[in-house]
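The complex appears here without one of its protein chains, the remainder shown in place.
Take a look at chain A:
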Amino acid sequence: MEEIVARVGKNLAELRQNFRSGRTRGLEWRKTQLRAILKLVAENEDEIFEALNRDLGKHPAEAYRDETSSSNYITESSCLGLLSSFLPRFMAEAATVVLVGKLPLLLFPAKAEVLPEPLGVVLIFASWNFPISLALDPLIGAISAGNTVVVKPSELAPACSSFLARIVPLYLDNKAIKVVEGGSDVAEKLLEQKWDKIFFTGSARVGRIIMSAAAKHLTPVTLELGGKCPIILDSLSGSDLKVAVKRISGGKWGACAGQACIGIDYVLVQQKLAPVLVELLKKCIKTFYGENVKNLNSICRIVNKNHFERVCNLLEDPGVAASIVYGGSFDKQNLLIEPTILLDPPLDADIMTEEIFGPVLPIITLNEVEESIEFINARPKPLAIYVFTKNKTFKEKVLQETSSGSVIFNDTMIQFICDGLPFGGVGQSGFGRYHGKYSFDTFSHEKAILKRSFFLELEPRYPPWNGFKLEFIRLAYNFDYIRLLLLLLGLRRRYTSRIVI
């Protein structure tokens, strides 16, 4: 323990020193580091796949799509494609405005600009469900904004954690970017330090701990949490319904076996559509993942025994067990749980109050699809709401009346790779946002700069004050230049004790 403290302390001092030196501020440094990340991913693809397979039983295609791809993709397009042209622009004085028009006369002449500057030394907590991309993605943001970084990968994905700890120093600037491995004890020690930003991906419970710890040092925090993300399935038919079911199956079981923060948690559907939906889902599961728990393919396992048992416990509730319409079997040895469908489990059961984070999909039936809005609003704000509908007014209604990190119409999960959109939660699903330019902003401070010259002084700014000065300022603030002129010419009655009515 002592050793950890000392190491953390030493690391941090070094990082702070290097930040002070201005080493990380230059455009070239940032570009080099981003290119290095690209290279890291490209050259170690197989190793990444293997680590992911060991930690989560992820298939390479899934791993590619969700893990390397996202970091690769974001690195590719954000880091190089975007950053080579955008980064200088981001870094430059973002909003230079020459202030002449609608501005208090007091400020004339002046020039205002907003200059993004790095925050300093930042700490990134990655989570275990996408152990590579959720570590590299925020890292890209922190680097592009010019910070020095400590990344703490999740100890629940040990293979990926050790891979990162081993490989990152080989590719990236070791003086400014460090990986610290360890469990909750190390995390605790890290949190005792003063950081300039903490970026956390994980559960709301740990999120609270992180935020309380950050309060001590007034450290700003970005929390990427999860929540029960619902699907609203409007009455679709024919091929539309088939596409929807495919996308639901892909989103639910295809993304780390439901162990994703934006993963689908439950489905809201009209009563009459439920039987059709269940049948289509069953068919889809069979073609996608195979029939028996022993022959399952292309699906992740549960990350560890604790989580495996947690999910199994959710299913053990008698009310929940009775609602199973498909699956429900598991392979304890390989920590595999069969894709499982529940029809109308009791709403007060744990499975409907906790984030499931596993391959179990409850279907909740409603009389009318509009009731889904009330259903969602009665629960904490989710990270995402997925809506399958062709009804324009319903779309608008969902947008206006619900609150969530994001809303996706007619698809699942893909918002994660759309870097034009901010990715982040609201309420219980966290706060702060990243991806693309938003990552850069998250790790930057927008410094306001106003430049004035020495000429043109307005006497009424200064004491001793009198009625003339007050009236002058009043008119100047109201942009009432005609009266102002009259006042200056002495043609306007001075302020006595006029009350504006």
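Everything that follows uses one rule, which is that a contact is a pair of C-beta atoms (placed from the backbone, for glycine too) under 8 Å apart; a residue touches a chain by one contact, two chains touch by 3 or more; residues count from 1.
Note that in this section contacts and distances are computed from a predicted model.
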Complex member absent from the view - protein name from UniProt, among "MOC2A synthase", "aldehyde dehydrogenase (NAD(+))", "Ribosome production factor 1" or "Metaxin": "aldehyde dehydrogenase (NAD(+))"
Sole contact to the chain not displayed, among A:Gln17, A:Ser212, A:Asn292 or A:Thr353: A:Ser212
Hidden-chain contact residue, picked from the options A:Val179, A:Leu225 or A:Leu281: A:Leu225
Missing-chain contacts mapped onto chain A: 20, 22, 59-62, 64-65, 69, 72-73, 76-77, 95, 97, 99, 103-104, 106-107, 110, 112, 114-115, 117, 119-120, 196, 204, 207-212, 214-216, 218, 220, 223, 225, 239-240, 243-244, 246-247, 249-250, 254, 287-290, 297-299, 377, 395, 399-401, 403-411, 414-415, 417-424, 426-428, 430-433, 445-455, 457, 461-465, 469-470, 473-474, 477, 497, 499-501
